[in-house]
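Got a structure here, written out as structure tokens. Questions coming.
One protein chain omitted, others in place.
Which chain is which? They are A, B and C, in the order written, and residues in each are numbered from 1.
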Amino acid sequence: MIVNFLLIVPLLTVLTLLLVKNEQYIKPIALVGSFVQLLVIIGTLIQYLGAASLKNNGAMLLQTDVNWFAPLHIHYHIGVDGISMVMLLLTALIVIAAILVSWKEAFLQKEFFILLILLSFGAYGFFIAIDLFLMFFFLEIAVVPKFLLILIWGSGKKAYSATKLVLMLIGASALLFMGIVGIYYNQPNGLQSLNMLQIAQMQLPYHVQLTFFPFLFIGFGVFTALFPFHTWVPDGHPAAPTAGSMFLAGISMKLGGYGLLRLVMLLMPAAAQFYAPYIILLAAIGILYGAFATMVQKDLKYMNAYSSISHCGFVLLGIGMLTPVALTGAVLQMVSHGLMTALFFAAIGMIYSRTHTRIIEEMGGLLVYMPFISGVFILAGLASLGLPGLSGFTAEMTVLVGSWQQPVTAYRVATIVAAASIVITAVYVLRAIGTVLMGKGKIYSDDTPTDARWYEKWAGIILVLGILVVGIMPFLLLKLISPSILYLPQSIFK
Amino acid sequence: MMQQITLQHILLLSTALFFIGVFGLLTRRNMIAILMSIELMLNSVNINFVAFNKYLYPEKLDGVFFFLFVITVAAAEAAVAIAIIIHLYRYNKQIDVSETEEMRY
Amino acid sequence: MNEGLIVTFLLCLPLSAFVVIRLFTGRRWQIFSGYLSTLVLALTTFFAFIMAWQYFFVYGKMDGAYALFVPIDMNWLVFTNDLSINFSIIIDSISVMMLLVVSFISLMVHVFSLAYMKGEQRYGYYFAYLSLFTFAMLGLVLSGNLFELFMFWELVGISSYLLIGFYYTKPSAVAAAKKAFLVTRFADFGFLIGILMLGGVANNFDIVQMIRSIAQQQALWEGAGTSFLGMSVLTWACLLLFMGAAGKSAMFPLHIWLPDAMEGPTPVSALIHAATMVVAGVYLIARFFPVFQMDATVLYVIAIVGAGTALFAAIIACTQADIKRVLAFSTISQIGYMMLALGVDDSLNGLHEGYTAAMFHLFTHAFFKSLLFLGAGAIIHTVHTNDMHEMGGLRKQMPVTHISFLIACLAISGIPPFSGFFSKEAILSAAYSNHKWLYAIGVVTAAITAFYMFRLYFSIFWNKPLSPVFIKKEGSWLIRIPLIILAVLVLITGFIPFGNFISANGKPLPLEVHFGFSVIPVSLSVLGIFYAAVLYYQQNNLPALLEKSFGWFYITIRQKFYIDEVYLFITHKIVFNVIGNTTAWIDKNIVDGLVNWSAGITYQFSVLIKKVQSGKIQQYVLYFLLGVLCLLAVVLYNN
Partner (left out) sequence: MMHYYLHLLLPFKQELLLLMAIFILLLLQIFGKKLQQEWTMQWVNLLLLITVLAGFWQVGYSTDVNAMFQLSPLNAFEKSVLAFATYLISLQAYNWLLHHEQIMEFYVLLFSSLLGMFCMISATNLLFFYVGLELSTIPLAILANFHLQKKQSSEAAFKFIVAASFASALLLLGISFLYGSAGSIGFTEIAAHLIVNPFSILAFVLFFTGLAFKISIVPFHLWTADVYQGSPVTVTAFLSVVSKASVLFVSLNFLFSVFHSLEPVWHTMVLILLLLTIVTGNLFALRQQNFKRFMAFSSITQIGFILIALLGQNIAGSAAVVYFMVVYVFSNLCVFGVIALVAATTGKEKIEDFKGFYQTNPFLAWVLLLGLFSLAGIPPTAGFFGKFFLLLSGAQSNYFGWITFAALNLVVSLYYYLRVVVVIFHRESAAVIAPIQIPKPVQFSFFICMAGVIITGVGSWIYTYIYSLAATAF
């Protein structure tokens, strides 16, 4: 089964990297490995589409189910549906871009790339896991490499930030774990299943859902930068190396979103309806709060980190609204935010490596020296502020339209509040563009900062293409996402 | 009237012995005295064993055997402890417990 | 010929020009890029003419009205079966009219720019952005789906941003671009909510369908069940839509970006900030007119805002020294007129004079205002200054510019037989039949308009003798030809029987010019011109005296009623400093502080209890014993 290769290929890449003696082969191997992974994903996509067209719905397909820890009913159970396909593609793109961006990483490069691939391994596994334990396992795998990436290759208050990040995420995992345990022991007829699909079918008792939903919700929510559990984001992202930031914001935060989606859709739909007002409230606060906090940031990376909180709020909003359109929008927003924030961080990294500062006020007129990087930066910014034709627009509009379908006045007010963020987003994006790229040129420590190198260009181009595809041809993604969302029992939609 | 010595009496004795041992253990500064206090405690337990055996379960000699083993083990323990105390004495030229407070917190 | 094909072609041409120039030719083959773009635009204009000819003359009227086609309707982003963003093209009389205006003015601007922008470092990119704007604007007017319209609306905004900020090393240009984008964005926020509301009610985003279903449900949702936060959804939606329109069309109080937008290259101002983009708001309301019609309150609001803005901007225009700013305020004022016209459309009588008048004024205004801007561009190109006080006596130096500028000034002042006269007359007549006091404002504004336009005209071309600094001649033919063409058009467009082609219900509506009605506005305008001549025909100290006599009032006007400062206060002091910094502070000290505090308290606690591990074996034993006793107590108590 091809799905297994999604896990085998990164593992093999890691192994090869471990065994390689010659330093100069490391980057090519990492790159080739991630490209092979992309090919595998495309192969999976083709198989999935074939299988899905036969079934004519968006069910979990291409499943592999092997008993793993038999006494505890833990299975190695993986499979893909449209949503996971989309997330896999996103991950592959960002990984390739992240490897390209770090092409000149010289310090402990072997470890660097191993950790990067290991991170992606966790993400890939998470997106295809059906067994809850397996999902949790992969989620955790993707935590510690982040810590090491920040700690070893980071900058600034790296030890503090890395520790804080990993502690908050692990704390979230502890809650998640307890949630999973709660599900495990409270199934009808004394079953002890960890199979998401099976749990979805059997429908957990209402009081069980109500009890354990907060555990899982907050657990995944921390990963998605749910207000007020978001504080690892503004510390973690800026301290991380460029590739790390790209990965953190681009993929890691999506793990939580994806988990929430599964939680809301499959595990506890009834509780999701009960808690929807709270989710929406937190999401709306997060969106606006993140946006306002972004506005006054002085450091580019901090800016982007805070904006991530705001953007991820849209994911939460979409999930909380519980309409098919809003959920679709949440998925789109995950993809969109992943791509654009990765691009943003890549651009910031490129700029930083030339100007050696990230403080907005200390830069100016970079457009003259580095048109390509600036172009990428502007594009990411425009995607962020929701320019039509770029990914942010399609995603956010889908969320908003979906949200508006909820006829409750309070929800609509929340939607309006969320929509207000498009103004604030524009404020900080244009402020950054206006100050950093435009205006009078300033003197930097490198006498004449150069434009992007070939690897940086490719990294930028890959992500830009992704953004454009989502922005201009969202129907391609919708073709994957919508059936999988509509495949759910319609009872979850109020 | 002849007074019987009941199990309670013996248990009282052993308990008293035990707590005397504990008190010694907690208050003596001398290492050897501490060791002796521990022996007291062990012996109080021995009394227990024998008493239980004699009063409650006289058909089997479990308690007595246990008492024998405890004595032996206590002897071994004491031997080792004394060896260690002697070793400590070589460093400090005294056997006050306050000399063993180097590692803490 | 298939109109779907034409229109698609028409849209793709500028877009592909943008892509090709931006990605490939923009940097290395600058001149080539300019000509490529112009050529493409010529082709586009050609197709637009074909389209218009076909629509108005080949198909003609059906049942006495111009029909509405939707030649293309493709799904783009499907939300549900009903709700979707489609790539949909709507062809009716106003979209075809706009098509003509946009492509033609854009062509003129392209030609003009070929010479005007010569020597710019980013000459190629300039044309790329112009093409992008043209594409977006054409898309906007052709959109048959409200969300699609919103998308093009945003694209127009961003190309405006790029073009205003074209001289990106100039801080003022960057600031202006930012301001323009942000103010319109703020309005777009309202627009977006309006779209969501309307879409929610109509369960559709297709404009035609929406209008139809809203009309059907009208009775139904004026009831109690559909109110939202105390107002009917219809009113909310229309007001929010108008908010979007007001932002783009620089209506008070969202007008502040337009004067600053003059930081962009002058041809850009002619295209975007005079003729096309800024009237998008008017177009939007016209597009949704059947919906607006249902709510008299909203129409009244539109009329008041329009009239107010017209007067307000006209007053400010009298005091500005920068010729482009004068023109900018005149643009605001004129768009106010158009809004006024839409607002006073008399739906009760079924005459819809206002609607047609608004469109007519939009049409004529496009020509004379772009002519004015291009003329100003030609002047700036020659004298390299924007300040009218530094100019004077330029009439000999640049005869073509002079004559065309004069024609445009007459047109905007509403002097017959220039085009502006006819359209303004229609507006005033519509206002007269609806709200008299609005009519009065309109007339007064017309007089002020005449005054400040001729103040501008006299200051530039007469006033004082030619300064010896300006020895440069009028620009090349590329600059002069557009001026001539536009001047001719300003002369003749007034005579088009506009009501025949465009009216609210498609049926012809004759716009008659009554001599008796025209006397008052025209004579007031002439009076305005007269005063301007008195003050500015020759250099004298009357203007200075006048300024003094008005005192602080004059300064207030010159400072644009301090509205910018108010905005600055709100955005910088309140939003940025108070809200933004407070949020950041809260995040750092309370939300994050809580996280750090919990870590700190754990550590403190750890230090607190370290004494337990005292290193004294006897204490250990004691704790051991106490532990046993406590445990025993708890366990015994529990069982």
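Quick note on the criterion: contacts are C-beta pairs under 8 Å (C-beta built on N, C-alpha and C of every residue); 3 or more make two chains touch, one makes a residue touch a chain.
Here the structure is a predicted model, which means the values were calculated and not measured.
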(Q) Quick check: which displayed chains does the absent chain contact? (A) A, B, C
Q: Specify the residue from the set A:12, A:178, A:461 or A:486 that touches the hidden chain.
A: A:178
Q) Which subunit A residues touch the hidden chain? A) 68-72, 74, 133, 136-138, 140-141, 143-144, 147-148, 151-152, 159, 162-163, 166-167, 170-171, 174-175, 177-178, 181-182, 184-185, 215
(Q) To test your reading of the contact rule: which positions on subunit B touch the chain that is missing from view? (A) 18, 21, 25, 31, 34-35, 38, 41-42, 44-45, 48-49, 52-53, 56-57, 60, 62-63, 65-66, 69-70, 73, 76-77, 80-81, 83-85, 87-88, 91-92, 99-100, 102-105
Q.
Using the document's contact rule, name the residues of subunit C that touch the chain not shown here.
A. 599, 602-603, 605-607, 609-610, 612-613, 615, 617, 619-621, 623-624, 626-628, 631-632, 634-636, 638-639
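Everything below uses one rule, namely that only the chains that are shown with their structure count from here on.
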Q | Centre-most chain [mean C-alpha coordinates] | A | A
**Q.** Distance from the mean Cα position of subunit C to that of subunit A, given in whole angstrom
**A.** 37
Q. Whole-Å distance, subunit B centre to subunit C centre, using C-alpha means?
A. 97
**Q.** Inter-chain centre distance, subunit A versus subunit B - centres from mean C-alpha coordinates, in Å
**A.** 65
Q: Flag every residue of subunit B that touches subunit C in the complex, lowest number first.
A: 22, 25-27, 34, 97-98, 100-105
**Q.** In the complex with subunit A, residue positions of subunit C that touch it
**A.** 75-80, 83, 85, 147, 150-152, 154-155, 158, 161, 165, 168-169, 171, 174-175, 177-178, 181-182, 185-186, 188-189, 192-193, 196-197, 199-200, 228-229, 575-576, 579-581, 583-584, 587, 591-592, 595, 599
Q) Which residues of subunit C touch subunit B in their complex? A) 610-611, 613-618, 621-622, 625
